[in-house]
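Coming up: chain A.
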Amino acid sequence: MTVPANQPLLEIENLVVHFTTRSGIVQGVRGVNLQVGHGETLGIVGESGSGKSVTVQAVMGLITTPGEIVSGSIRWKGKSLLGAGGRDYLEKVRGKEITMIFQDPMTSLDPLFTVGTQITEVLRHHLGMGKKQALRRAVELLELVDINAPERRLQQFPHELSGGMRQRVMIAIALACEPELLIADEPTTALDVTIQAMILELLAELQERLKLSVIMITHDLGVIAQMSHRVAVMYAGKIVEVGLAEDIFERPVHPYTQGLLRATPRPDEVTERMIAIEGVPPNLISPPPGCAFASRCEQAGESCGLSPSLTVYEENRMVSCWCASKKQGA
Partner candidate 1 sequence: MDAKQGAIESGGDHGGGRLKNLFLELWRDKTGFIGMAMIAALLFMAVAAPLIAPHSPTAQNLRARLKAPVWDENGSWNHILGTDNLGRDVLSRVIHGSRVSLMVGASVVLIAGAFGTVLGLLAGYRGGRTDNFIMRWIDTQVAFPGLLIALIILAVIGPSMITVILVLSFNGWMVYGRMTRGAVLSVRQTAYVEAAEVVGCSGTRVVFRHILPNLTSPLLTLAILEFARIVLAEAALSFLGMGIQPPATSWGLDVASGKNYLFRAWWLVTFPGIAISLTVLAINLVASWMRLVSDPQEREKQFARQMRARRKRGPVVQEASAP
Partner candidate 2 sequence: MKTMRRIVWISLILAAVLFSAGLVGAQEITIALGSEPTTLDPQLREDGGERAVNDNVYETLMARTPDGKLKPGLVASEPKLVDPKIWEVKLRSGIKFHNGEPFNADAVVYSVKRIIDKKFNSEQISFFSTIVDAKKVDDLTVQIITDGPDPILLSRLYWMKMVPPGYSKDAKFAEAPIGTGPYKFVRWNRGQNLVLEANTAYWGEVPPIKKVTYRFVSDAGTRLAGLMAGEFDVITNLLPEFTKKVPQAIHILGLEHPIIILNADAGPTKDARVRKALNLAVDKKALAEGLFEGFAQVAQGQLLSPSFFGFNKDVGPYPYDPQQAKALLKEAGAAGASIEIIGTAGRWLKDREMVEAVAGYWEAVGLKPKVRIFEFNEYLNRLFDRKTRADAIFVVSSNELMDADKSFSAYYKAGGIGSSNTDKDLAGLIDSARSETDPAKRAALYHKAVKHTYDQAYFVWLLNIEDVYGVSKRLNWPGRVDAKMLVSEMRTK
């Protein structure tokens, strides 16, 4: 199904996801709007618990009890992935057109199946490949992700590989059916720095070569800077600012984004002590009315009592903050 060039690949509108817990309903995601275009890498950054993982898991239909998608829509190539019709469509595209890699490579692979099986089963299910053909493709995939001696690797089990190699296998699985969107949910958090750099470099190169759209979830601004074209900053279940990566890093508009950048060491600038953002992210069981960041925001005013919505601040930049829009207005 060919998609008109300007229509985004993935559209998420007013997505709301709640978690029923003993101590009350946790509003993990409180109305997220996102788009991902062709061949574009969108970085989603935010402290842990900001709802970034939940959003992408909602896309992949991995939200299970106690979580549930309360409202909102997720469309892939214009067609909804939610609701009765959506489920069958999701099952067709999931793992084929949209794929995902997870944070902890140690537990993401099935310990009792060989690497070969875990790659070929995707190929045989989605593309109906024969056994030999799938194995040949699997070897290509392992070479694609820079794994040495791929034939031997196919017979090995996950416990025989290092963390980095297992993540590469995950990537190989994700790329098996030449997906159009790869979602990476904090792919390098569990790895040490050297491996992290190699994996990111690999992802960037693959994204370039395969004209792949990528959603990179992370809490590490360094990873975002290195990888993404556009960046969305999430806070307390909402997107507070989205824009081109360079712009965001040069001129952060939303106070939270500014605080984040101030709190992150920058190799190219020598700054005195880093300034942490005071206070703690709000309890999402009963989120404060209005702007969630108000309690920690220096520029907070009375208008912050009303909850701001994501409005266009300038070309390619949207912000969800009254003070910011006033500044732009003034």
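Here is the rule we go by: a contact is a pair of C-beta atoms (placed from the backbone, for glycine too) under 8 Å apart; a residue touches a chain by one contact, two chains touch by 3 or more; residues count from 1.
Candidate selection criterion: all candidates are chains of the complex that A comes from, given by their letters.
Keep in mind that this is a model prediction, so the values were computed, not measured.
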{"item": "Result, touching chain for chain A in the complex among 1 or 2", "value": "1"}
{"item": "Residues on chain A engaged by candidate 1 in the complex (per definition of touch)", "value": "19-24, 58, 61-70, 82-83, 87, 90-91, 106, 111, 159, 283, 285-286"}
